[in-house]
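For this view, one protein chain was removed and the others were kept in their places.
Let's look at chain A:
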Amino acid sequence: MSPRVVFPNKVLPYLLVAPQLAITLIFFYWPASQAVYQSTLREDPFGLNSKFVWFDNFKRVLSDPGYLNSLQVTAVFSVSTAFVSMAVALLLAVMADKVIKGRGLYRTLMIWPYAVAPAIAGMLWLFLFSPSIGSLAIGLRSLGIRWDPLLNGTDAMILVVSAAAWKQISYNFLFFVAGLQAIPKALIEAAAIDGARETKRFWTIIFPLLAPTTFFLLVVNTVYALFDTFGIIHAVTGGGPGRSTETLVYKVYSDGALNQLMGVSAAQSVILMVIVIALTAVQFRYVERKVHYG
């Protein structure tokens, strides 16, 4: 337990937290409550009239097959993105831990993709894998693999997952490298003397001891995959082909901003909010219990 700081002045502590509270209130609670309020309204397309309709918007959303499809797409997309980005980052971090010469340079290079904006990252991947002009797409075709993310939903999903995961690898890599460094070397040596070979050492010692890092990244990556990947999807597939890459966030945007169904869109964002809160709560409640903090 860290010692409690006692302020002699009653007002000062509130003043100190006030800026943070103000930001949270203005940029989070206010828009969130606006969304909740709007989700109970039905507006005409020009925004001139609005009618209070209780939970009609939610009923509409939940009975829409497009919305259920979007839920499924989001689940596939988020789980794949989080898994791929974390697995690749962990692999690279373990490898980087063995690099002795040029370690700093290697790490610096690994961190660069994080500086690329999501939309730009999406465009990069879009060009690389564009069926007609993409250099990597041509490579795939010459290997005899049929590749067409513009027509094939699975290909499109692979493309957006790759782009989204690629961008997050750097971030995960940084944390995994730090996590690996925090594991005392003597433990690895003790395990080696105890007869555990490299793979065994990884799964029985290193991986369990990395659990706090992995857990943290799981939460961060889930939130990332749910929200921050809008730019990538918007730039690469626009939710298509059909609705095969239309995630919940993208659908909020297309229903609200493109189709001007403000009430429906607001209802969707409220549902999304509930999903994220529930997911994070579940992660903390159930996964964290299995995490060993050294």
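Operating definition for what follows: a residue touches a chain if its C-beta (ideal position, glycine included) is under 8 Å from a C-beta of that chain, and two chains touch if they have at least 3 such contacts; residues count from 1.
Definition applied: contacts and distances are computed from a predicted model.
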Chain excluded from display, named as in UniProt, from "RNA polymerase sigma-70 ECF-like, Rhodopirellula baltica", "NADH dehydrogenase (Quinone)", "sn-glycerol-3-phosphate ABC transporter ATP-binding protein UgpC" or "Transketolase"
"sn-glycerol-3-phosphate ABC transporter ATP-binding protein UgpC"
Missing-chain contact among A:35, A:163 or A:209 belongs to A:209
Looking at the full complex, which residue from A:93, A:110, A:191 or A:252 touches the chain that isn't shown here?
A:191
Where does chain A touch the missing chain, residue by residue?
184, 186-187, 189-197, 200, 204-205, 208-209, 211, 292, 294
